[in-house]
Every structure is written in structure tokens, then in C-alpha cells.
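A single structure is presented below for examination.
Only one protein chain is missing; all other protein chains are in place.
This part shows chain A:
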Amino acid sequence: MDPLESEGGSQKSNNKPKYSKFTQQELPACKPLLTPGIVVATFLLIGIIFVPIGLASLSASQEIVELVDRYDTNCVSTLDKVGFIQNTDTDKTCTRTLTVPKHMKSPIQIYYQIGDFYQNHRRYVKSRSDKQLRYKNAVHLTKDCDPEGNTVDGAPIIPCGLIAWSLFNDTYTISVNKKAIEVNKKDIAWKSDKTDKFGSDIYPSNFQKGSLIGGAKLNESIPLSEQEDLIVWMRTAALPTFRKLYGRIETDIMANDQLTVVIQNNYNTYSFGGSKALVLSTTSWIGGKNNFIGVAYLTIGGLCIFLAVGFVVLLYMVKPRTLGDPSYLSWNRDTPDRPN
């Protein structure tokens, strides 16, 4: 064999890159195009899927029976509302009467609703100590909780922070047709919060003992993991008007029943111009009463069907050129200097 030829072959094989389909861009590829058929089919498909979902969502939302009773304005008759609510000696009992318009199927959720309360304010949201709520040996970790971290003589407040300090403290007693009805206040908090975020061996201490009282006092013989009102309140709301679960009614309420609610109107929303309301609501798979999803789905579904039909009509009216016609390429036109 010719030695030069052998040497040349060896050099070539050394420099040649290793072959693979990936490096040579020979992988099997799918190259879809936006052809009229694909686009019309896509929009029709979206329309056909969305309209029934919209109808189902809207129907579920309409089935929910919801009573909202705003009581903060009517439960204080004096002009000085702030003075009334801050005075510990005044009788803050308030009785409201509601008529149930439709049959309410159990369980019926009871919420309190507060308006214009910004629980998402950054300094408010940060004013808590999760370690203190969880671990017995972390009671002294109150730095993030100022000004509600310690008492004047330096003892730690449990639970500390502005969120706990401003715990909601109105109460509701409900009767149906003059007959007292039980409000179940168990399991209103998330189970994960009760088992993992709040300690079962930590008890309230020095809570609401300062000169400023922000909200409810806590029973110091109940551990934090069982203080469900507190746990619910400390799930800070995302929006300024929010509802939080107060309890449940485990029996049905019939249409035209007369509801009597005795409210202890303790919570001060008058200082900052907020509002308070009591909400009774049934539930369904869609969550709360919210027509937005249903209406939006129906609108989008209808629009997509309209667009699909419009595209089909346009095809016959405008008759676009054949797809992939080379004569439309810029260099094949009569005036090649015109920009594309």
C-alpha cells in the first residue's frame, strides 16, 4: 500500500467530527403551518370546549345561596362611633333579622367580611414570628413583632405581632324561627396549619395586656394549635375586602325562614373607615359565588366560534392566493426593489 495514501486517510479520519443525527440536524421533525384548516379547527375546538364549561360554571355559581348583611353602620346609633366602640362599658349587643330567600343546603358557611382592611400591607404581614408560634423554646424570638413583641417589663407576648394583636372579636349567635341553632366552630382552620404551623404545647401569654387593645383576647388554657379563630385570622388576605370563615351551620335552612342574629359588635372598623358584614353562604364545586368564570368562558367560547366562522367566510370572500406561491417572493415580483 502506498504510505502517503495511508497517511492522508489517517489525517482525514482524525479531523472528521463524529456523526450523529443530532449534530447533523437530521432528527425527525414536525413542521406545522398555520393553514386555514388548522386555525379554523383550533378555534372551533376552543369554542366547543369552552361553552359547556362556561354554562356549568355559571350554573354552579347561580345555585349558591348567599346572604350578606352589613351591620357596622346600623349597630352603632351614636355619632361618636369610635368612642362607642372603644368604651369597654357600653353594651355592644346588636340584633339583626334576615329572611332566607331560598332553601340553603347544609353545610352553610358563616363568614365575617371586612372591607378596606389591608392585611397585605408589608409591615403588617411581616409582624409575626412563625418560630414562636411553632416551637416552645422560641418564645423569646419577638424581634419581628415590634411594637407588639414584649410587654413593658420585657416579657414576651405569645402570640406576638400586629396580626395576632388585631384579631377579629365580633361574635354571632344565630336563631332560626326563634329557635337557637348551633354554630360549629371546629375545623374552620386548615388542618396543615393546626398540625404543623402552630404548636400544641404553646399557650397564649401576656396577650392583649398592654395599653392598646387591638382585638380579641385569648383563652390562655387552650394551646395555639386549637385557637382556630386565631389561625384563620393569621392567614393574611390578599385583597383589601376579604372574608374569613367564622363557623358552619350543619342543618338546612328552608326558604322564608326568619333568621335572627345577635351580634356582639366589638371590633373597631370605624377608626379607619372600614366596613363589617356577616355572610352566610352555601358552597359548590366551583367554590364561592363568582359569576366571572362562567361569563368569561361563555364569552371566549362564543368569540372563538364567531372567529372560526368568520375565517371560513373570509376564505370565500377574499380568496387569498395559493399557499406557497413562489411568485410572491420579492425577487420574483415585477419591481424587485420594493421592500418585502
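Keep this in mind: contacts are C-beta pairs under 8 Å (C-beta built on N, C-alpha and C of every residue); 3 or more make two chains touch, one makes a residue touch a chain; residues count from 1.
Convention: contacts and distances are computed from a predicted model.
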Record-based protein name (UniProt) of the chain missing from this complex, from "Acyl-coenzyme A oxidase 3", "UBC core domain-containing protein", "Ubiquitin-related modifier 1" or "Os04g0353000 protein": "Os04g0353000 protein"
Residues of chain A (touch criterion as defined above) contacting the omitted chain: 22, 27-34, 36, 39, 42-43, 46, 50, 53, 57, 111, 113, 120, 125, 130, 134, 190, 192, 196-197, 235-239, 241-245, 285-290, 292-293, 296-297, 300, 303-304, 307, 311, 318, 320, 323-326, 328-332, 336, 339-340
